[in-house]
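Below: one structure, written as structure tokens.
Only one protein chain is missing from this complex, and each of the others stays in its spot.
Our next item is subunit A:
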Amino acid sequence: MSGNTILGLFAKSPIKPLEDHINVVSECCEGLVPFFEAVLEKDWKRAAKRRRDISNLEKEADRMKRDIRLNLHGGIFMPVERSDVLELLTHQDRIANKAKDISGRMLGRKMELPPKLAEMFMAYLARCLDATTKAKEAINELEDLLETGFKGREVDLVKKMVHELDLIEDETDLQQIKIRRKLQKLEKKIDPVDAMFLYYIIEAIGELADQALRVGARLELMIYR
């Protein structure tokens, strides 16, 4: 009886699901910390378990992404551009993919982290995860942005957050340079192929922050339309 009443007008909003999606993505990334802790202790069984957690969260994010896409057919009128939502979603999703990829490569090759690198590496990882967390926080402002009609003080707040995200990403770049230098000094003592892969992993972790920055940039574009 009520299938078609006025309330049928209200389509499923993409705003909240976008927030839910990045929250899962962020949780997925956070999984890298216990994963690398296990790797440092060379506890491969535990690492495999942690890697499964990451993979499950990534799958969950994928499922949510599909749901959102399916719900955004052409007949939906939204406060933001449809293409912007889809782009933002894609960028968000790539963060989770990257996290899964990193853990997969590490576990697949049972790669060991040189202990001398450990402290620096974990700090670097933590800072990159700060970036994904910041992106999550910014996306979580969407609800409030909607409330203010995408203008005013709320927009300034998001702008500030994206700026902070920018700064964090800069920092991770510097950290990456330092960590590569240190690895270079160590590389003679480790297996060359392993060293190559370690470079890859370091870069991939840096990409988490890059990707988080892209999410922030898309969010800004979305607001300013």
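Keep in mind that, in the parts below, contacts are C-beta pairs under 8 Å (C-beta built on N, C-alpha and C of every residue); 3 or more make two chains touch, one makes a residue touch a chain; residues count from 1.
Here is the rule we go by: contacts and distances are computed from a predicted model.
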| item | value |
| --- | --- |
| Chain not displayed: protein name in its UniProt record ("SH3b domain-containing protein", "Phosphate transporter", "NADH-quinone oxidoreductase subunit G" or "glutamate synthase (NADPH)") | "Phosphate transporter" |
| Listed residues A:S13, A:S55 or A:N97, member touching the removed chain | A:S13 |
| Hidden partner chain, residues of subunit A it touches | 1-16, 75-79, 140-141, 143-144, 146-154, 157 |
